[in-house]
Structures are given as structure tokens and as C-alpha cells.
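One structure is given here, and the rest of the page talks about it.
The other protein chains are all here in position, but one chain of the complex has been omitted.
Then we have chain A:
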Amino acid sequence: MEERTRRAPLYSQDPAPTPTAGQGFNFYHMDLYDSEDRLKIFPEEKIRMRGEIAKEPKRGERAPELGLATYDKRDLGREEKDWQYLGEEADEEDDRFPAWGSRGQYQELREAYRYARGRSSEEYECYVIPEEEDEEEAADIFCVTCKIPIRAFDNLFGEHKGHEVTQLNTAAENAREEIHKNMFKLEEQIIQMENFASHLEEVFITIEENFGRQEQNFELHYNEILETLAQKYEEKMQALGEKKREKIEALYGQLVSCGENLDTCKELMETIEEICHEEKVEFIKDAVTMADRLGEFLKTKTDVELSTHPDFEDQTIDFSDIEQLMDSINAIPAPHAPVINTQTPNSATGTSVKVCWSLFSDDTVESYQLSYKPVSDGAQSEERKEFSVNVKESHYSVANLVPNTQYEFWVTASNSTGVSPLSERAVYVTAPSPPIIKSKEILSCEHAALVRWESGNMNPVDSYTIELSKVDDEEPRNVVTESIVGIPTCESLIHLQPGESYLVYVRAINVGGPSERSEPATIRTTGTYFHLNKDTSHPLLSISEDGFTIVRGKGESSTRETRDSDTRFSRCVAVMGSLIPIKGWHYWEVEVVEQMDYKVGVASEDINRQGDLGADSSSWCMSHTFISSRHKYEFLHNGVTPEIQITVPPKKIGILLDYDSHRLSFFNVDIAQHLYTFSSPLQHFVQPCFSLEKPGLLRVCNGISMPKFATVF
């Protein structure tokens, strides 16, 4: 402590500190007990108290300092307040917190400080102020032995003869360095002390809180006891009064009847005496009557027993309830209701959630009971079953739950004294089940894929995440190379690199966290993959199991109307494909039979289903008809075709749809021959179309990279 008090003023860089105790005792950093902070930390009461003390400075030698605490001298005043405050606190708390030091210790502290201050300033002068002696004769060297600057002359002849000396400059330099070093140390010390002080501050607060609570607790309990006692007293007093009145009344009754008896006796005596003075005849007459009456009276037993005891019958007073109350003061209170936490994102799995809660810091809890039940959506009236578990910790992983389901959780804490009230109810949700990718519906091209999946969950989920991993032959580990998050619907268009093979997984996400991965689906970004849309297929067409062979049987086209003519081709025996909605280019091939009549090409989604391919502006196609052993090729759009003769009938037709250059080209794949190119601005997305005008079959080939011969067109 001494060290610290001594160092603090040095750091304050006050060139000439006034050596008053008040100024000197700023060993706490000023910010810390800044008046505002203090107001927050300590109840107002104490400040007021301090104010009173300031008004009547009867605390002996502290009075002058307190006097300085008037607010006109801002800086000084403020520091004073700080000091004064601390002193005050210390005084107040002296008895309870000896650790804070008695006033006596403070005294010592200050003395020590004064001493230290004095010494340090002496040292300071000793090193730094040689100039003061300039007027007489300048000291030019430094005596290391005596640590003072001296004249060189003295070293040779004077009292410093033979002492070790250095150049004054060097000495000054060294001294400065040392001071700097010390200053660094001081700074560290200051930081340390600041930290320590803020720690103390926290301790203050904690003590304040803890004791406040305990006070409340005591007050509560003692009041309860006092109330109970008062009540018991009242009861007893009342009972006592009752008893007294009862006894007195009884005795009084007895007294009255006793008096009556007495009167009767007296009367009888008098009557007998009167009779004795009468004539004999009279006497005899009356004596008989009298004797009867007397006999009768004497028959009546005179009760002289006390009907009640004058004593107070000793009654035991039952203090058991009071004892219980007394005991409960020292026993731990029953815990408060725990605070149940809201669900931590991504903490759940499909079948489990991790529930967390917390207790009040001063509660003693032996165990918790965690209860839960599924949240019913109101519509179902059936009572959902409730479950409970006992837990020691303030968290628990509840397992065996249903995926993507909300559960309501609440918790109670208990100890030997009792059970807390119920906590608030918190709703947790289990992670969803993994989605199911519709592998057969995946559409892809060289740069993208359209992946669709089933949610796999009854309830809606928040979003889906796609995980992609490139399939590398050399490295078969499936490292997820890309994730796409926050997909709101059950499909996503993902951008890919050409010529690769990917495994794609989907996870469903809700508040609880992500589901497990779905089963993977494979995507190859070589060429374009589409599938035939059976919903558009003319009734006479059938599509093979693998989805790529289109067959028209021998059956004749019936004239019956097709019901769902909105989507199905009803006149042209055609089927439409579903191409990924990505511009750029797409290439596919169709295997045909030479003598067959077919049309292959593209059409807008909204092509008239009652129309023919190539008949209007919404479709473009290559048409082949075989009439009297002659092949006729047409390239139809808007019902017109250029006149084109092709000498080698293609067996496999390559179709290149290029949105970038607005072209649709047809090739004879086997001989790499370019057949025709439509140059029309393809404003909208178009779909592959295939039709068989006579019985036969077409086979669609997907996933073919663009042949070199097609790249020119």
C-alpha cells in the first residue's frame, strides 16, 4: 500500500504537487469513483449521510478535509470527494469490515504517504535539479558514491576525493532512463490497480445485493414470526379472559343462591320464634305446618362446595409452529422458478432437443424436474401425453422425439425445503427429417441443374440447404465443395461447372437445426439432361420405363376428345420435354428410323395443343415424311419451310438450341452434317418437342456434350 500511494502522484505528472494530504490521496484513479458512478453504485442514503457529516465537522482531524469538499474548487474538490468518500465508507464499515482498515490504519497510511511523498520529491530534486546551484559554481561531474553533482575540483581535493565519478550528462541520462523505466512500471501498476479497483467495485455491488437480499429475507421471516406470535398472544389473552369471566359468573351465581338460602333460614327462625310465643292451640296448629316446612327445607341440601376453582389451570402453550418458523430462517429457502432458455439455434436433431435453463444465483437447487409435451395445434382435441424427467444439471437432451415437431417445455427446481413454481413454458422444435430428392426429375445442363425434392416433413420447415460435392475419381472422398442455404421451396436452380460430376444432398432446416442429409443424387454437367413431360403426351404415345423412348403403336387416332386438352397434345401426336430454364445452349440427339414420319424440334410452353408442330410462331421443328420411297425434309416454323433436299437420311438427329445466338440447328450426327439452322430470336424459354405422325419410335439421347462440328453453328 505504501508503495502504491507513493507512486500514484508521480504518474499524475503534476510538476509541483501540493503536499497536502487531500491532494496526495488520489491513489485511486479518478474515473473510478467519479460521483456519477458512485451514485449508481451506492444508495442515495449514504451520500446524504455524508452530506450531513460535512455540515457538522465533528470528526476531529477529518473536519478540515471535509471542509475542502465544498464544490467551488472543482478539481481539488472532486478528488477530495473521492478520498472523503472512501474514508467515509471506511468509517462506516469499520466494525463490520475490519479488512478495510480502521481509521487508525488510514492515519498510518497517510503518514506513510506523506513520508513517501517527501522522500520521492527529495530524490527527484537530487537527480534533476542541478542547475539550482549554478549561481555559485556549476557542478560539472556527478559523484556516484554520494549521488550528488559536484564540481570536478571536489573530486580531486574536496570531500569527494577518491569517489567514483561520472560525467554529469551521463549521470543525468542514466537517471532519466531509470525514471522512465520506473514510469513504465508505474503505468503497469496503475492499470493493475485500476483493474483491482473495478473488481472491488463489483464486489461492492455484489455485497450490496447479497446483503440486501438477506436483509429482506430476514425481515420477511422475522415479521412473519412476530405476526404469528402477536396472533397467538391475542388468542391466548382472549381465551384467558373468557375463562375468567366464566369462573366469576359461576361464583357469583353461587353467592346469590347462598344468600337466598340464608334468607330462607332466617325467615324460618323468625317464624319459629313467633310460633313459640303463641297460644298452645295456635302453636300446635302452626307447629305442625312449620315442622313440615322446616323438614322440607332441611331436606334440601345446602351446597357449600365451590363450583369453580379460583386457580388458573396451567395450560401448555404450543410453540411448535413458531419453532418451525424460527428454523426456516436459517434453513435454505425453496428455489425460485427457474428461467427456461429459448432454443439455441442448430442445437436440435431430428429426434432430440437440448433444453437449457438457469436458476437464480442464490437459489440452492438439488434437482430439477423437466416436463414436456408436444404442442397441440388446437384442432386436435386429444390430450397430448406429458413427460417428465429429473435432472441434476441445468440442461438436458431430450431424446426419442418426433422430427420437425414443436414441444413445450417447463421446469421446476426443488431442494429440501420445497419445490419452486413452474418456469415459463418454452417451445422447442426438433430438427426436420431429411428431404427426399426426386432424382428422376433433376434437370441439368453444362452450367446448372434444377434439383427438386420432397420435403419429407409433414409440417413446413424454414428452409433447405443444398450441399454439393464434386465426384473426383482420384479422390473418392465426398468433400462438400459448396453449400446453398436459405432455399425456401422444394426446388433450386444451382450453378455448376461444366463437364463435372456432382453428388448433391439436401437438408431441411428449422429453428432447431438442420436435418440429416438426404440420400444423394448424381448430377453430371455434360450436355443437357431433360425428361419427357408425360402430362403433355398425346394419348397414342407411350413413353418407356426409362423415360426416353417414345413409341406410337399401330392404333388409329381416335376421334374422341381428350379431356385434359389444356396440357396434352390432342391433334399432333406429340410429347414435350422439360428443359432446365437456363439460357446458353442445349444439345440433345434423337434416334429415328429412316422410313418413319416424325417431327423433332422445340416449342414454347404455351403452344396450342390442338395445333401442329411448326404450324405457328410458337414452335420450330424438323419434319420428315416418307412418301413413295422419297424422303421429304421440312424445317417448319409459322407453317413454312425452306426447300431443302438432303441426300443422306439421318439416323440420329442432333439438335442444338442456342439462346445466345438465337439459333436452333439440326445435324445429321453420324456424318457430322449440318442440316439446317433456324435463326429466330428465341425470346422465351422453349421445350424440346417430339411427334410421331405414323406408328414408330423415337429415342431421345441426353447428356451429350456439344459435338465439335456443332460448335461453329
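In the analysis below, contacts are C-beta pairs under 8 Å (C-beta built on N, C-alpha and C of every residue); 3 or more make two chains touch, one makes a residue touch a chain; residues count from 1.
We adopt the following convention: contacts and distances are computed from a predicted model.
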Identity of the absent chain, which is to be given by its UniProt protein name, from "phosphatidylinositol N-acetylglucosaminyltransferase", "Mannose-1-phosphate guanyltransferase alpha-A", "S-formylglutathione hydrolase" or "mRNA decay factor PAT1 domain-containing protein": "S-formylglutathione hydrolase"
Among A:Ser416, A:Ser628 or A:Gln645, residue touching the chain not depicted: A:Gln645
Candidate in contact with the missing chain, chosen from A:Ser371, A:Thr625 or A:Gln673: A:Gln673
Residues belonging to chain A that touch the chain removed from view: 642-648, 668, 671-677, 708-709, 712-713
